[in-house]
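Everything below concerns the one structure shown next.
Not every chain is included here, but those present sit where they belong.
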Amino acid sequence: MDFLVRVDASRAYDLPADDRKDVIEQERVRGRELMAEGVLRHFWRLPGKRANIGVWTVADADALEEVLDSLPIRPYADIDVTPLATHPMVAAAKAAHP
Amino acid sequence: MDFLVRVDASRAYDLPADDRKDVIEQERVRGRELMAEGVLRHFWRLPGKRANIGVWTVADADALEEVLDSLPIRPYADIDVTPLATHPMVAAAKAAHP
Amino acid sequence: MDFLVRVDASRAYDLPADDRKDVIEQERVRGRELMAEGVLRHFWRLPGKRANIGVWTVADADALEEVLDSLPIRPYADIDVTPLATHPMVAAAKAAHP
């Protein structure tokens, strides 16, 4: 199941410079793992914001919460979650070109 | 997976009286089916509103969309959906008293 | 009477680590009591949030305020309360299968 997830990390920028650096570096490591696992499939920076938005693919809301809880940036992040349903045209396209 | 779903049927009250009656009757029939299937597990009226709020249990967002699309009231309903994750204390209680 | 209650505990995460741990542990103890008493009947985590949402069953608003005031997390919680009325279909189902 897909979720649209917006992660605003503005509060991480209130940390002392060294702590912030550490958190961001750890976050990147965890992010690469999630990309490799196919969880974090598409994501973008929102220009002008300290936030990214992306599509996360997990089994369900429990799995999403577990993954979000594993993010080093979690304590400093404001996160908005939108559940996504498969569009019938996308399903049809996949059926045609499996 | 559970979703909190708020269904506002205000627009159904703009229908001619007979059509409205039909839609509401059909909706009740469908509602009873969903209760019997364990999909619509808990729901309430919001006092003063033409809306109900409830917990719907389905496999994922695709299944939820399919169920919502089967509602006779759908064309007249404004629906808000919030995904819910299992609370660890509820999981612990279920594990203790399975 | 049922209330839908959303408890956002974000501010507890600004506490020093030891205080936060204490508050969360005390909150869990109180939560288990409220579950045992049938007050806190259904509740969930909101994925990505430091918040839970649930259905609380008490006599009335006075009893709800008393229970909420007993929560160790109360000083750090932003709480939203929505009163719920019994849905006639639920009442009918209970009457049929008492």
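Just so it is clear, A, B and C label the chains in written order, and each chain counts residues from 1 on its own.
Here, a contact is a pair of C-beta atoms (placed from the backbone, for glycine too) under 8 Å apart; a residue touches a chain by one contact, two chains touch by 3 or more.
Here the structure is a predicted model, which means the values were calculated and not measured.
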Per this structure file, total copies of the shared sequence (3 shown): 10
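Keep this in mind: only the chains that are shown with their structure count from here on.
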Those chains which touch chain B and also touch chain A: C
CA centroid of chain A to CA centroid of chain C, Å: 28
Chain B and chain C, separation of their C-alpha mean positions in angstrom: 21
For chain A, residues that touch 2 or more chains besides their own: 3, 61, 64-65, 81
Complex contact set, residues of chain A against chain B: 1-3, 59-62, 64-65, 81, 83-86
Contact footprint of chain C on chain B as seen in their complex: 2, 4, 28, 31-32, 35, 42-47, 52-55, 82-90, 93
Residue ranges of chain C touching chain A (in the complex, touch as defined): 13, 45-49
